[in-house]
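Removed: one protein chain of the complex. Kept in place: all other protein chains.
This part shows subunit A:
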Amino acid sequence: MADLNVKINNLHLKNPVMTASGTFGYGLEFADFVPLNEIGGIIVKGTTLKAREGNDYPRMVETPQGMLNCVGLQNKGVDYFIEHIYPEIKDIDTNMIVNVSGNSPESYAETAEKLDALDGIPAIEVNISCPNVKEGGMSFGVTCSGASSIVKAVRQHYHKTMIVKLSPNVTDIASIARACEDEGADSVSLINTLMGMAIDIEHRRPKLSIRTGGLSGPAVKPVAVRMVNDVAKAVKIPVIGLGGISTAEDAIEFLMAGATAIQIGTANFLDPQVTIKVRDGINEWLDSHGCKSIYEIINCLS
């Protein structure tokens, strides 16, 4: 049994497997399938200052080895989260991390400040990369100045571990990551979904209600691995890798590319037990390759 413990700033993970925001609900939805306390961290649904209804149906299209979604950050707002959801999840024995989104530096900061007060939430993931909302979201994540403005505002009001989730819909993701690091981010996670589109050719119209959506699933994995490697070379803070991971071998690619931890997203829909299987698979791989610690393979490319 290899040592799977990793650290993201002050955050201790019992293993490097986390769940990606928007794919695992609040964890409770999967409690019948996996022992939640055995997951390294659970990143819950994107949360905003005020409630959001999200976009119209249809919000999802199946694509080759993947899917497009344009959910649009449907959630009941941070106050509802604190009052109704937090009590249900705070005692789950893993890192319960809230994904935070907003439409201005102030709204991000205010949401983060409210979460800072919750003992059971040791970290937030600041989402500057949602492609499915008109205002805010990804617009902050595609320029260094936009990313800096959000990270700076949140850092002033949030004192625990701050992860910033990056968009792949940029020319140079490493420079965005550096901008986040310079303003005090403790970690970056990448990639969020890739902007895409699908067309109903019989009706000559987009398949998604808002025309475009974010692509996820195994189809995006090579893009994600490349970007994780780019970013890992550019920053000193720990990188969390995600994008199309559905097996232990996929996860190991990300770790070798420079990720300290990984997130599993879309694969949860295909196999609700995938998180634990990936954890076990990483452990077996390390054992069979004579590795005593997960750190022996993190950022190990020759």
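Here is the rule we go by: a residue touches a chain if its C-beta (ideal position, glycine included) is under 8 Å from a C-beta of that chain, and two chains touch if they have at least 3 such contacts; residues count from 1.
Just so it is clear, contacts and distances are computed from a predicted model.
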Of the candidate names "Aliphatic amidase regulator", "Transketolase domain protein", "COG3014 family protein" or "FAD-binding FR-type domain-containing protein", which one corresponds to the UniProt protein name of the undepicted chain? "FAD-binding FR-type domain-containing protein"
May I ask which residue of A:P16, A:G66 or A:G196 touches the chain that does not appear here? A:G66
Positions on subunit A where the hidden chain makes contact: 22-25, 29-30, 32-33, 45, 53-54, 56-67, 69, 71, 74, 217, 266, 268-273
